[in-house]
Structure formats: C-alpha cells, structure tokens
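Okay, so here's the structure we're looking at.
For this view, one protein chain was removed and the others were kept in their places.
Entry: chain A
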Amino acid sequence: MAAAPSGSRTRMVTLISKGGRNFKMPEAVALVSSRSCREALDYIEYRGNNTMMIKLLDIDPKPVSMLVNFCNHMAAAATSAASDDAAQRMREWEERFLGDDVDQALLYDLLSAAISIQADGLIDLVCKRVAHMIKGKTPQEIRTILGIQDDLTPDQRDEIRTDNSWIDI
C-alpha cells in the first residue's frame, strides 16, 4: 500500500449514493475493509492524488453513510491491540450500530451496499443478524419479516419440495 507523499492530503475513496451524495473515507480504510477496493487499487498503478470514485447510484444515502461509518470504525479497531475488552467493546458497538432503529428495509440496503464493495466485515454482521431473525421461523413469517413477496408458482413449489426431500430426516 503506497504511503501518501509527505505534505499532500491523504488519498481518499468516495462512495456516491443515490441523489449524488458523496461519502469519503481514507484510502487506508478502504483497503482494509473492502475487497473490491483492494483489487482496484492493486490494478491501478499510478493515479496521483486523484480520489477513487465508486458509484452506488441505486442505494440511498443513509445506508451508504452507515457503510462508511462501519469501515472507519473497523479500520480503527484493527489498529488497536486485541484483547477481551476490545472484543467486548466491538460487540457492543456492533449492537448499537444495528440497533432497534434499523428496520429490515435499511438492513437490506446496508447488505446491498456492503456486497457492492465486498466489505466482508459488514456483510458478515448483517447476514448474521438476518440469519438470527429468520432462524426457526416459517416461510410465511420470514416473508413478513423481510418484506418478501412469494413469487413462486405451484409447480415450482412442488419441484422444490421434491428436490429437497433428501434433507428430511
């Protein structure tokens, strides 16, 4: 990872949300949090002080802002020493981050944003939360929780039942 030339500004990565809102994070943070950024920055040999722009034009500003917030926090936590305390503080922070005010629509958008830049840490966190929400529930309950439409035909449903009969113990 190239260090910023002394005396110049830190190189940034900008995410652009729906409505053209810009959210920046330092390149060092992007490298740690996002696989796509790592690959992209590996590929580009020289671009001076230009900011790398990533367009997420289908995603609302709030989830993109939360994504950047998450990446910044993870990068900061990665540099501090590991300890049981630090792990506990991280868990508490994650719980506040995905607090009660985060409804399933926001969760879904967060996941989209995280997947689009392959921010594995956030993908993991959101998926664990979703998996926890739907574990043990009936398909209809899950559809309600996640706001999903049942778009399968009866034929498709039959096919799924046959395909998966092997798992029934």
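The rule is short, and it goes like this: a residue touches a chain if its C-beta (ideal position, glycine included) is under 8 Å from a C-beta of that chain, and two chains touch if they have at least 3 such contacts; residues count from 1.
Note that in this section contacts and distances are computed from a predicted model.
Colleague: Name the absent chain by its UniProt protein name; which of "Signal peptidase complex subunit 3", "Propionyl-CoA carboxylase beta chain, mitochondrial", "fructose-bisphosphate aldolase" or "F-box domain-containing protein" is it?
Modeller: Answer from the UniProt record of the missing subunit chain: "F-box domain-containing protein".
Colleague: With the missing chain put back, which residues of chain A would touch it? List them for me.
Modeller: Residue positions of chain A that touch the missing chain: 35-36, 39-40, 43, 52, 54-59, 63, 105, 108-109, 111-113, 115-118, 123-124, 127-128, 130-131, 134-135, 139, 142-143, 147-152, 156-157, 160-161, 163-164, 166-167, 169.
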